[in-house]
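Every protein chain except one is present and positioned as in the full complex.
And then subunit A:
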């Protein structure tokens, strides 16, 4: 065990933490927006659209993240090409690996977050909505003033799970050439075969990052819960 190496490598790994954070935070935020739309589409029971969304969610949940990343990596440029580039002198599309990563994590988290939103929505008794309509609120006001404030604190714990999973899954994107924490660990370790040391550095960073986010989100949940219910 080379403690000196581990100590020296730690700041090098830390220097790519912004990449991990960028991928997970931006990916999850875009995923959240998609998830809201997916959840509404699935709850509204719209012909054709709802079954498609159901299928999308099942597929995303039934396929390993690494497979999703590869599919986006190889598939997305072709899809964009097919959709937008016609004619003889159109060029091939190049997308940066970071863009691919963000898209992959947005899609991946959108499926799980839409499930989390639906669970939180169903945790609010339907009669709360009925009561709001019965006093003359419009459906929009009823959702905004009565249902949403009760839904959000119920949503945060599941959101936290999904978000932490995404942080951990960013360790997969070194496979498509992004040098985030795991990629950096691999590179540093390979010079002198200090794999254990480098991976222990990575372990410490993931652990601390996930711990901090878990604490922040649970603190947020408590604040909101207290403001909403007491």
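Simple rule for what comes next: a residue touches a chain if its C-beta (ideal position, glycine included) is under 8 Å from a C-beta of that chain, and two chains touch if they have at least 3 such contacts; residues count from 1.
In this text, contacts and distances are computed from a predicted model.
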Candidate names "acetyl-CoA carboxytransferase", "Glycerol-3-phosphate dehydrogenase subunit C", "Phenylalanine--tRNA ligase alpha subunit" or "Arginine ABC transporter ATP-binding protein"; UniProt protein name, chain not shown: "Arginine ABC transporter ATP-binding protein"
Chain not shown: contacting residue from A:132, A:164 or A:188: A:132
Touch with the omitted chain, as defined above, among A:44, A:145 or A:215: A:145
Residue touching the undisplayed chain, where the options are A:1, A:83 or A:230: A:230
On subunit A, residues whose C-beta touches the chain left out of the figure: 125, 127-128, 130-138, 141, 145-146, 149-150, 228-230
